[in-house]
Structure formats: C-alpha cells, structure tokens
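A single protein chain has been omitted; all remaining protein chains appear in their positions.
Should a chain be cited, it is by its letter among A and B, assigned in written order, with residues numbered from 1 in that chain.
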Amino acid sequence: MRRILWMLLIAAGTISQLPAQLRITGLDGLASKAKESVDITLDPAMLQMAGAFLAGSGKDGNDVKNLIAGLKAITVRSYEFKETGQYRMEDLEPIRAQLRTPGWSKIISSQSKEEISEIYMRSDQGKIAGFAIINAEPKELTVVAIEGAINLQDLSKLGGLGVPAIRVPGQAKDQGKDAGKKGKQE
Amino acid sequence: MNLDEELRAALRREDPSLGFAERVAAKAHSSPAPKAVMRFPRMMWAAAIAAVLVTGLTAMYEYRQMQAEHASRDAVIALRIAADKLNNARDKVSRREN
Partner (left out) sequence: MTDDPERFEELVREHQAMVFSMACRYLRNRALAEEIAQDVFLQLYRKLPSLESQDHVVHWLRWVTAHRLIDHSRYEKRRPQSPLEDAPEPASADSMGSADPLLSDMLRDLVAALPENARLVMILRYQEDLDPMDIAQALDMPIATVKSHLHRSLSLLRDKLSRKKGVGL
C-alpha cells in the first residue's frame, strides 16, 4: 500500500512538472491605452468551426484550414499605441516566467535596447505541443500563444514573405526552396 | 490615398426619398390603437408554435453559420499576425548574423 502511495506521489510530481498551456496575463488595461488592439481567443470548438467553414473555400482557405488542423487553441493579444511608454517590459514578466518553465525552449531571440522578438516552442513527450511569439516594440506589443502542432514554415508563408526556412528542433530541415524569394508584404 | 478619408466620404449620410418625413408622420398619427387579444383556435396555436420553432431553429442555424464565419475570419487574422511576427523575428536574427 505504501509503495502504491509513493508511486502515486512520484507520478503527481512528474505530472505537475509538465508544461501547462501558456496563459497570456498581465496585459489588462493595455487595450484602453491602445489606438488599435486585436484580442482573439479561439478554443478547440471555434477552431473546428473555422476549419469546417474554410474547407472548400479556395486555396487560401484550405491553406489556413490545414494550418489549424492540428491546433487546440490560438490566442492573440496585439496592441498598437500612439505614443511610446504605454507599457513596460516588466508587464511581460508573468508571460515570460511561464516560458522559463520546463518544456518550453526559446528557439529564436532578438533583443535590442527597445525591442524584443522571441519565439518559444513547447514540447511534450518529444512532440511539438505549442509555440509562443512575443514581439515588443516601442509602439506595438504582440503576444501569440499557439497550442498544438503547427508547421512554422507553412505559417511563415502566410505572412507573404518568402523568408528562408526556420530550423525547428525536431522538424525536418527545409531544403531552402524559398530561400531568397521576396514577396510583397500585405 | 487615405483610407479613413475615403471611408468617411463613402459612408457620408444621405437622405431617404423625398417626402419620407411626411409619410412617417402621417402613418404615426393614423396608426390604429392596439387590438384586444383574440382567442385563436387550437390549430392556429399549433401552427404558431411550429412557426416559432422553425424560426428558432433557422435562427440557430444562421447564428451557427455566423459564428463559424467569425471564427474563420479570426483564425485567418490570428495566423497572419503570428506569421508576420514570426517573419519579423526571423528577419531580425538574419540581419544580426549577416
């Protein structure tokens, strides 16, 4: 009996260390300061509805439908401000603290005095389980949380830029077919 | 071209057809008083309930379609924003390395 209890405790400890879905918190109040803001939360049911709606709606719609096929949730909080100083980097700390927990790894990072661009990946039992994107500029702040598996190469094409492939640990390296191709950004 | 200005011009107010105000006022003053509630035969109640149900189901279907349309638009916007920021980050790293 004692042995079973110990096993249960160890299992509980292991489970508690599994990375949880990213919660975008600490940004309350920014919407009222922003000149424009985007606040999107899509849960599994909404994603399924969106996928069904997009099916058969042409190549673009099918591209998006295929992208969201493996997703469980997408959350976007994006704010554009008229002036600088409307938020502090400390406001991002509750989010970045979650991204420092086991299971999350930073795969792209660019920091300067005034800007941060970071992309994190979450893995669960060796499989990709999600991504987080933080883009902080003086007059714009965007946080994106994606739960589920998504192909970053396919996602980057949706932006309209033919950037060279992004190597993600665990994903096959792109052969560079898009390398050097420039497109018009929408 | 400034989209804000063009939208203001495109959505500028305009008047309805000539005599609108007179027609509305005339109708308002000549509206009959509300009728007393009438008793309907049972068949008509059944038909009314059926109509309400059909309307309700149709409305529910329409509402679901609208939800799906909204969800799909949101999904497209969310992914475009994600793609934009992803490419942005990748560009910055590329520029730094070069």
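Methods note: contacts are C-beta pairs under 8 Å (C-beta built on N, C-alpha and C of every residue); 3 or more make two chains touch, one makes a residue touch a chain.
As the structure is a computational prediction, the values presented were derived from the model and not from experiment.
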item: Residue numbers in subunit A that touch the chain omitted from display; value: 31-32, 34-40, 57, 80, 186
item: Subunit B residues that touch the omitted chain in the full complex; value: 1, 3-4, 6-17, 20-25, 27-29, 31, 55, 58-59, 62-63, 65-66, 69-70, 73, 77
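Please note the rule applied: only the chains that are shown with their structure count from here on.
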item: Inter-chain centre distance, subunit A versus subunit B - centres from mean C-alpha coordinates, in Å; value: 31
item: Residues of subunit B that touch subunit A when the two form their complex; value: 64, 67-69, 71-72, 74-94, 96
item: Subunit B partner contacts - residues on subunit A that touch it in the complex; value: 38, 40, 42, 46-47, 49-54, 61, 64, 67-68, 74, 76, 78, 108-110, 115, 117-119, 133, 135, 142, 144, 146, 152, 155-161, 163-164, 166, 185-186
